[in-house]
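The other protein chains are all here in position, but one chain of the complex has been omitted.
Chain IDs A, B and C follow the sequence of writing; residue 1 opens each chain.
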Amino acid sequence: MRLNCPHCGERSLEEFTYRGDATVRRPALDAPAESWVDYVYLRENPAGRHEEYWYHGAGCRAWLVVERDTTTHMVHGVRPAGAASENARSES
Amino acid sequence: MPDPLLPQPAVQPPSITVNGLTLALAPTRETVSIGPFAKCLPDLDAALASTFGVTLPADFSTASGQDGLQLTKAAHHQWFAHAPAGAGLMARLAPLCAGLAALTNQTDSRVTLCLRGTGADAVAAKLVPVDLAPHHFGPGHTALTLAGHIPVILSRPDGTSGLDFTVFRSFARSLHHDIHVAMKGGIPHSERV
Amino acid sequence: MSSERYSLFSLLRESLRGHAGWKPAWRKASPQAAYDIVIVGGGGHGLATAYYLARRYGIRRVAVLEKGWIGNGNIGRNTTIVRSNYLLPGNAPFYECSMKLWEGLEQDINYNAMVSQRGVLNLFHNDAQRNAYIRRGNAMRLHGIDAELLDASAVRAKLPFLNFDDARFPIQGGLLQRRGGTVRHDAVAWGYARAADQLGVDIIENCEVTGITIVNGRVTGVQTSRGPIAAGKVGLACAGNSSRVAAMAGLRLPIESHVLQAFVTEGLKPFIDCVTTFGAGHFYISQSDKGGLVFGGDIDGYNSYAQRGNMPVVEDVVEGGMALMPRIGRVRLLRQWGGIMDMSMDGSPIIDRTPVEQLYLNAGWCYGGFKATPASGLCFAHLLARDEPHEVATAYRLDRFGRGAVIDEKGMGAQPNLH
């Protein structure tokens, strides 16, 4: 499997680490305990397209959000996680 | 007062030759990492441009400026500034980048192993999973990747036939060993060089 | 006369008459309109559940629904290892219950699944690992489970071909469970299927569940590719597909589906006697009765339903193998495959009721489901029959994550890719 890192270009799996469901959002401090349980333990686990966090640890150290099909392993999109790069110029 | 401390190279001997290829430890150069703070990139570029005539490259290529300064991307939002030993790079950058970027000295954190000679690409291909073809990875290009199990910054310097592996100092001996083994294994007969 | 009971006598008798008397191991049942209990998933756990429901709890109006052919999932795609060398109090009694069921399995179900107690040896390579294994071995002993600590010379005497000469991470010793071993995986599925079938359970293949019927918060049946089936209770035993099937009932689970690869080499004359795990890399190995080296390593590390893995893990696992056993370099890999693991968020399973009444869940087996098959079946049957957890499975509750009573053997936290 290869992921097209928005910074480094297309790279092979061994450069990346996976962290699962990227659709979860960390609750506010005062959110009810159930929201925290959901956040920490529950996962979207679709057979099909999935948004997930990947870390390009052996490359540019960027956290990425990858849209990938879990049944075919086809990658449909990769973008930097968060808005951390708001002052990075358009990299194109 | 004791004598000054003397630096110790990370690998020895400084150079080996196998099958017409050489692997050598590059002379130490000064390295400072530059991590721009939020919204500071334009000002930082302007400051660098005014002093060194160069800005932080957006892609993984090396930008060369005045006084031997070279800028390469070292992470998704960090750059390395390199200069020859004795340049006083941190002292020059610190006032320039104050309030604009985090600077850390990285001079001793990395060492660079230079692989030179015909077939360097074929040997490097045994280690790094990136496409080294000239139109993908030409002179001045860099890539953050793995050489075997070891993270490296791979770069193709201008004007030489070869590749540079910049590696964390603690990994240098293992990487040196791995490249040495790859050199001894020879050039695959199918490789064009 | 047909040969319904397997024995040396029946085998010899059939040999003399061209084997004409053997019957199908299980009937090709068609779905009836209603059952007391419907089990979704015709893998090892589902079939074992049905068997114990019928045998131990006397419930025989049971159907096992399988979307393909039985044994098509992880029961037929694992490395066949059984053991009960667990540390934590929530796990140890359960896996020991399973171990004991393995030990009597063949006589129980009249099927030779070749339970082979050749031992499971976990190697350690540094002091911290050794101490963790001592803690684990002692916990096992306190639970009445066999465990022995071997030093490096005892390991060498047992497995002289391991790398003791130029190992990057020298072998210091190992924790041995002699009662651990291997079981012929497919035979477990077939044996349970045959035994359950003989007790009247309907095993229905090529019957995919497409929906779960819920009326007023209570399950009344399932919809399938072969029509609706009413059920008093529905038990899910869908392994890697647990999230998909549970979603039909509106449930989200603390589970991700990951691919785990396994490997087998060409057949060789036997030389690896016990199951061996490498403590300094992702590699475990045994040699099958047919002579193939069966080995595996870590999960690929990303969500997948594709039953295939990728190259980095292949290389990682084999590197571990060569580091541990440098004599296998000239042995050839014959086949690799992938199974889909229901990785739970603490690495331990769930056998529990769900928020939907009369809907029960058996899931979260991570990559340890095979060894659990008999106890999983027994405990799930108990839960389905009695509506209360079996005494060895009281920790496997769905609400443990909310309470914080996680059973995290590896101390990795809520990250399935790290287990």
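Just so we're on the same page, a contact is a pair of C-beta atoms (placed from the backbone, for glycine too) under 8 Å apart; a residue touches a chain by one contact, two chains touch by 3 or more.
Everything below uses one rule, namely that contacts and distances are computed from a predicted model.
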Listed names "Carbon monoxide dehydrogenase", "Hydrogenase maturation carbamoyl dehydratase HypE", "NAD/FAD-dependent oxidoreductase" or "Adenylyltransferase/sulfurtransferase", with the criterion being the UniProt name of the chain not displayed
"NAD/FAD-dependent oxidoreductase"
Which shown chains does the hidden chain touch?
A, B, C
Across B:Arg110, B:His141 or B:Arg156, the one contacting the chain not displayed is B:Arg110
Touching the left-out chain: which of C:Val318, C:Cys379 or C:Leu398?
C:Val318
Out of C:Ile39, C:Val62, C:Ala92 or C:Ala195, which touches the unshown chain?
C:Ala92
Please identify, in ascending order, the residues of chain B that touch the omitted chain?
1-10, 28, 33, 35-38, 75, 77-78, 101-102, 104-110, 122, 125-126, 128-133, 136, 148-150, 168-171, 173-175, 177-178, 181-182, 184-186, 188, 190-192
Residues on chain A that touch the omitted chain in the whole complex?
1-2, 12-13, 17, 19, 22, 26-27, 29, 31, 33, 36-37, 39-41, 53, 55, 57, 61-63, 72-73, 75, 80-84, 86
Since one chain has been left out of the picture, which residues of chain C touch it in the full complex?
6-8, 10-12, 15-16, 18-19, 22-28, 68-69, 71-72, 76, 89, 92-93, 103-104, 106-107, 110-118, 125-126, 128, 130-139, 141-144, 147-149, 161, 163, 165-169, 184, 186-187, 190-191, 205, 265-271, 280-281, 288-292, 306-308, 310-311, 314-315, 318-323, 326-337, 402-406, 408, 410-414
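In the analysis below, only the chains that are shown with their structure count from here on.
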By the document's touch definition, which label belongs to this structure's chain graph: line, ring, star, complete, or other?
line
By number of C-beta contact pairs, the top two chains
A-C
How many angstrom lie between the centres of chain A and chain B, each centre taken as the mean Cα position?
29
Touching at least two other chains at once: which residues of chain A meet that condition?
12, 14
By residue number and range, which residues of chain C touch two or more other chains?
none
So in the complex, which bits of chain C are touching chain A?
241, 243-244, 252-257, 301-306, 310-312, 345, 401-402, 414-417
Sites on chain B touched by chain A in the complex:
36, 38-41, 58-60, 73, 75-77, 129-130, 143-146, 151
Within their complex, chain A touches chain C through residues 1, 12-14, 17-21, 33-34, 37-38, 40-47, 50, 52, 54, 68, 70-73
